[in-house]
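With one protein chain held back, the other chains of the complex are shown just where they sit.
So that you can tell them apart, the chains are marked A and B in the order they are listed, and the count of residues begins at 1 in each.
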Amino acid sequence: MKHFTKMALAATVAAGLCTSAAADIYAPNLSYRTGPFAATGIPLMNGQKDYFTMINERDGGIGGVKIEFDECETGYSTEKGVECYEKTKGRAVVTQPWSTGITLQVLPKTNVDMIPILAPGYGFSPMADGKVFQWAFNAPGSYWDAASMILKFISQDNLDNLKGKKIAFLHLDHPFGKEPLPFLEAKAAQHGFELLPIPVGLKEMQNQSAQWLQIRRERPDYVIMWGWGAMNAGAITEAVKTKFPMENFIGTWWSGHDADLKIVGEDGKGYKSISFSRPMLDAAIQADIKKYVVDAGKSQSNPEEMSGVFYNRGLVISMILAEGIKAAQDHFKVGEINAEQLRWGLENLNVTEERLAELGMTGMVAPFKTSCSDHTGHSGGWVLEWDGKAFVEASDHLTPDSASIQPLEVEKAAEYAAANAPWPINEECK
Amino acid sequence: MLHDIFIAPFQDMFSAPDFLLQVLWEGLVSGILYALIALGFVLIFRSSRIFNFAQGIMVVFAALTLVGLHAMGVPAWICVLLTLGVMFVLAMAIERVVLRPLVGQPDIILFMATIGITLFLIGFGEIIFGGENKVMITEELGIPTGSWTLEPFGGLLILEQKDVTAVVVAALLVIGLLVFLSRTQMGRAIRALGDDSQAALSVGISLHTIWVLVWFIAGIIALVTGIAWGARAGVSFALEVIAYKALPVLMLGGLESIAGAIIGGLMIGLLEKLFEIYWGQPLMGGNTETWFAFVLALLVLLFRPQGLFGEKIIERV
Partner (left out) sequence: MLYRTAGQYKTSYASDQAVFPVRQDAILLGIILLLAWVIFPLTASEFTFQTLLIPILIYSLAALGLNVLTGYAGQLSLGTAAFMGVGAYACYKMVTLMPWLNPLVAILLSGAFSAGIGVAFGIPSLRIKGFYLAIATLAAQFFLVWLFEKWGWLYNYNSSGAIQVPNLTMFGVYVAGPQASTIVQYYVVLVVVSLLTWVTINLTRGTLGRTWKATRDMDFAAELIGINLMRSKLTAFAISSYIVGVAGALFVFMWRGAAEPNLFDIPLSFRILFIAIIGGLGSIMGNYLGAILIVGLPVMLNTVPEALGIHIDSATVEHLNIMIVGSLIIFFLIIEPHGLARLWALIREKLVIWPFPH
């Protein structure tokens, strides 16, 4: 009985894999529309999907080749993530893992399977070192970029102003939340401010009173938050409750979701979040999305969500992938590019102001450029502030302090490569 | 080291008494909510020997139904009634489809079945309501949202009005439940079933009716918990994990004791908050709330196997 079941399973699986046609470029997305993180996942996934639907409807794909943008649901579970990766890797030109846990898991495999990972604004910060992480991309910004920009912003561009100050770092107790710690610790030592890491357990995301009591006791000057999913809403309501001054509370780009702030509404006024993208509701692309996707009934989104930060960030993320595909097509002069060619494309992204204008996305992301040694691009970003109803811009364009981030990236990337020896290094790259 | 463990925390407590009061208040509020969930467990366990793991998801489901109905434009208080209706239908369905065919099976099988129910409700709930974090309709239900700021010892003590409401409502619910169990025929039937099911059946108490009833009461408790907790941090499926918090309460208080659930819940709420603030955060890197209650309950049971309030004999497998 055991083997019959197994054979039946194998047969079904095999049948399932063979039915889809391979005429398009297959770009799967390991989405999470379920589970405790779904709240932040859904708008991002909708934005990503709508962008490619629009490209396919309006332009007939990229370079005349349709993009088959498919979702594989992970529920933010690494186990499902690996299943999705294995399921899609046969045809996929890219893998978009959408969780630091899944990224860590797939990262070593992509070297062997030769599939680029695209993790815009998340994953592992040292992925920026393209010599070591040949197949991984986290354009346009890494977590260390975000941390650096936040420090710059709160110190009015001079980190020495932070001397003697106390900064609480409220983070999810998970690889994602710990990601900026090495950078923040280095900066704290260098500029003489006190860093107080406060972890929030996965089970305590909605019950953070202990963490906020600690904040009240320690009286930090600033709270920096690395939150995700249900943790954001929990932290923001607690901050309101304990009367922490909102203007000194600043989150990473995944902690700036409109729906989380709507829970507190006016009380959340002054809360800030760094962001590599901006919602530009009058950008030309919005009209096209409306015309080709929304009016055609092909969107799962709604107007409220579509005006938010996360949906628009989803658009930007898909744009980065689409630009990578286009760069590869132009360079290799083929329509149906493969994974290896896309790697070249993502390594040679050049998103300029003009290109953004052509795409109708002026201002939605800052111009950036990748190279074989820089897989991040370090576009910088803006600080967005909650005005009680929506996120509005609260700073000029900020750039990360790449001079101090880069050595750390190289160091940590080398550490990773050493721990995973033998690890292939791209020696050709200067 | 010893100074950090035995002296410094108490110095902290006395040097900032207003803060200590705030910690105790926070502990009290979470303790009340743990007690409520534990109460749901105890009621079902007493009457049917089922360790109902689905209590956590029932909280989420009730809260989502309430918010979902309101989003469809139904007035708030009618939503509450409709949600109670939904919980009743759910209780009937569980009794009919799951429990009735499993009567008399070993406890662990019934326990597994409730995990099956949990999975089913997660999938079902996400299809119907979607996975987004939703805002609890606190104001629409007439729950005050402001806060009172007191200044004991020249310090600062913030009492959220919705927390106060939660405490008051929970207390009323518990009193109501105790009155129901001791003064009404139905309530006595529930207790009879818990004390001796064979004897209860032989005097004509209907097992099926009682089961639907206790599951419905567990549903009401779930709705109250859902409103109280949802008002604090929004309603999403992440709320489901609070069910785990009720388990050490049950260990301490005993699976069958209503008083145990209440006192155990309050104790755990207070102690875990005190431990986290004064020992966990300074000495152990924080986040000790995930395990403190379990370890505490374990230690208590090692020295007092019958629990704090349990019956003398714990001989159940």
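The criterion applied here is as follows: a residue touches a chain if its C-beta (ideal position, glycine included) is under 8 Å from a C-beta of that chain, and two chains touch if they have at least 3 such contacts.
Just so it is clear, the model here is predicted, and its values are computed rather than measured.
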Can you tell me which of B:Ala113, B:Ala170 or B:Ile263 touches the chain that was removed from the display? B:Ala113
Tell me which of A:Lys66, A:Lys152, A:His174 or A:Arg343 is the one touching the absent chain. A:His174
Identify the residues of chain B touching the omitted chain, counting contacts across the whole complex. 51, 97-98, 101-102, 105-109, 111-113, 115-124, 126-127, 244, 247-248, 250-251, 255, 284-285, 287-288, 290-291, 294-295, 297-298, 301-302, 305, 307, 314-317
For the chain that got dropped from the picture, name the residues of chain A it touches. 1-3, 5-6, 9-10, 12-17, 19-20, 31, 33-34, 70-73, 75, 78-80, 82-83, 86-87, 90, 100-101, 104-105, 107-109, 111-112, 124, 173-175, 178-179, 181-182, 199, 201-202, 300, 412, 415-416, 419-422
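Note that in this section only the chains that are shown with their structure count from here on.
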What whole-number Å value describes the gap between the mean CA coordinates of chain A and chain B? 36
If you look only at chain A, which of its residues touch chain B in the complex? 33-36, 38-39, 41-42, 173, 198-211, 213-214, 216-217, 229-230, 233-234, 237-238, 241-243, 259-260, 262-263
Residues on chain B engaged by chain A in the complex (per definition of touch): 16, 19, 22-23, 26, 29-30, 126, 130-133, 135, 147, 158, 160, 229, 232-234, 236-239, 241-242, 244, 273, 276-277, 280-281, 285-287, 289-290
